[in-house]
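Take a look at the following structure, please.
Below, a portion of the complex is reproduced, with chain positions unchanged.
Chain nomenclature is as follows: A, B and C, assigned in order of appearance, with residue numbering initiated at 1 for each chain independently.
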């Protein structure tokens, strides 16, 4: 179903941008797992970077309240449900939009699908706000993965034309993930981060928006995990990642660049290192035939520019059946990529935990 | 499961490259649908282009035999099973490879996952040969879609650095699909096709291989089809497409390019045309929030270069636990992209039929 | 997953008997459906019959709070989440039971499965309390079904050896359902109900418990709904009904009695009535080959006696690995069948709505 993710660990997301609350039910977690709520809060805090104020304008505490599934902070085998209240929803911003779909938002197809009954306030169920419960579930899965030696990290690889350094696909590891997680702007190179921030500010001033790319890596996955054909690591990661609003593409390892390489360049030779089979390069991004190879799993996700911009746009009035002009009011991120970094980490953690448990 | 695809129309693929037969079971087809086997054979024929001999060296008739589900060529509601015999399997080519995984093939992770019991002959269940039953299922779904006004077409967008023209994302349609389907080398521009073929030949002579990009479009999908979050058009198409061997990336609409665009450039303004809501551009690739917008669905798939190359490569002997050199004998495509075109069409047709029925 | 039910309409149940709250997420509801919360509350009220006090001793208001999915009481297409607070949980009753499994409860297998981390308070996730969110989801689905002419009703067919009249399998309908729903003790024959109540009281006085049978019918289902083999009406109803605690058997139509009938007695002859194909008898219980026949769907569900009894029982101490005696303290229904009636209705409504939508 649309709001369900996973097979063994199944995450159900509910809520709309402006409903009473949003939340997640996580079924299938192993019993006996300690969930450190401080760590969960830290992770969610990275999504809502009150500090910088550079990126998001909506203030929301995003404090998850546990309704079930934990006893004294330890999983009991029953579904874990957490709820996050929607406290800062200014619904009146959206009334004018009921019949005037915002370009490149889901408004128009949702209007058709739900025959006008969809919740238009803040994008309803299509809102980026729905990544908050996703990130909660990801935070839980990350703790479970880390206990098993699997670490997931991500950074902003690009915003507009400004690029960060890439992960080293062979040696990337939890140390670097930790360093990035501490930063208010998650890039490897601080200097690249500053350039990105400057770009965001300059575009925001023009009431325009920017897209970007997030690179994510997972280390410690044993070899041979996954299934061939339609249920492999790439299939499931891709299906999950496209659940994050504004994602337009995903590529593993060298990805689209691989299309321009020769086999002799792209193939990753095997060798034994400390008695363990490894590849000397990692163009394959840790996945072969849908299965992990034991090398870091690496993928990149493309995000389109935030469709909500302050400039006048052309749209239609679905009631009057006429063309109209539209100026979107309200608060909008000029670039959602910095916040999307942890949504990518979260989705990856859920999928990998699902495969591993 | 690994070999299952779809929800309402469910396709199960079975077989290995060198098993007695390969095949597909398609459950959930509407009853009363005429399946034109001539059209099915034509479609499968595009996968095995005996004509050009430029690309594949394995000769196989790929004649599907219907075991169930059709009565006088019409679906009866029971699962449709078709089987394709494997007649031209030279299994001895692979004996030397049991403990020496071919770089960038699934051999090593499969060895770990299946504890050495996996079928190494021709890549077993991981072989590109498994796209034959996928294409059969796609051929069936294409007929069902076309009867409902939905057409799916694809072409080689790039091989190595040589590029074809792109589909016009607004006006692309069945006429062009038809033209491409008639060509022995499926590009829009014949001249680009010739350059690609020349490149393939030159690389093949050096016993090396090439990757490429396939662009696929589907027209006629009504607006509002799909589900939000994890069960949308992109999620399901991506999950299916990554089931085709050698796929490394997928992008919708402007895809990774969107990451470098501003919102004002990327947003597709709405307007009424002949009483129908359309967008003047189609950067969104026909999908917004997981739902179709009514515009053509457009996506691009990156394929890595064929991992089987004739050059000496470094690998390991899993039994002796030593590093070894490896030269792969046997028949290999220097570039699987021309054959992959219809696998992409097939996977797309299955997914879209699944959503539409 | 364990707490998920349904395919098109998917219900996810969460909570434990003594967690902060319990609840349900319902995904896939059609948009634009008015949900009358008064009717929902009435339905839930039938589960917690404060009036009679004859059956349950736990007092709980069971007021569902809607977190998402409804706008002004109308479904918006997003998952509908409702939460019910657990206010009357006396957890200390259960501390002594951590290592001493109650006979015929799930305590022991849950201890093994969850390695002792399961929530033992009130039976945790295995508690009959989990039928409250199930009933909420059922109440929602009933309204959706009724709008489409499908009505679901149930009554107590037997408690211990005391039997109610049976539904007339041909003429049963919404009028009778309505009459039963108004009763504080849901039997067709008031006199049978009084005998059952007397039996419950007499057994309760001896600190013992009773089982029984619930008969359920659904009218108005069109013919031809369902799927053959493993996804038919019976398969899915059975899978749902066994999700209600204490269920030990399910039978459709004449059920186990059919095993003693001859074909000539059991077969239901067809005839046209008012231009509609009907059967003159309904031994088949409205389902043939997994598909609805257009006749009322009828099934019976057997419930075992409440395993919590006040008498001394033999058990084991899992920590000391010794045999011990056990007396269960706390509040327990001497017979859960009266409350189970609406759980059966709810599960049936969810399954049938899932098939119909």
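Operating definition for what follows: a contact is a pair of C-beta atoms (placed from the backbone, for glycine too) under 8 Å apart; a residue touches a chain by one contact, two chains touch by 3 or more.
Bear in mind that the values here come from a model prediction, so they are computed numbers and not experimental data.
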{"item": "Copy count of the single sequence across the entire complex, 3 present", "value": "4"}
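The criterion applied here is as follows: only the chains that are shown with their structure count from here on.
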{"item": "Euclidean distance of C-alpha centroids - chain A vs chain B, Å", "value": "27"}
{"item": "Chain centre separation (chain A, chain C; CA means) in Å", "value": "39"}
{"item": "Chain centre separation (chain B, chain C; CA means) in Å", "value": "46"}
{"item": "Touching two or more other chains - residue numbers and ranges from chain A", "value": "1-4, 13, 110, 113, 125"}
{"item": "Residues on chain A engaged by chain B in the complex (per definition of touch)", "value": "1-5, 13, 101, 103-106, 108-113, 125-126, 130, 158, 160-161, 203, 208-213, 222-232, 234-236, 238-240, 242-243, 245, 247-256, 258-272, 275, 277, 279-280, 283-285, 288-294, 302-309, 311, 313-316, 318, 321-323"}
{"item": "Chain A-facing residues of chain C, complex", "value": "1-4, 10, 12-16, 19-23, 25, 27-28, 31-32, 65-69, 71, 74-81, 83, 110, 113-119, 124-125"}
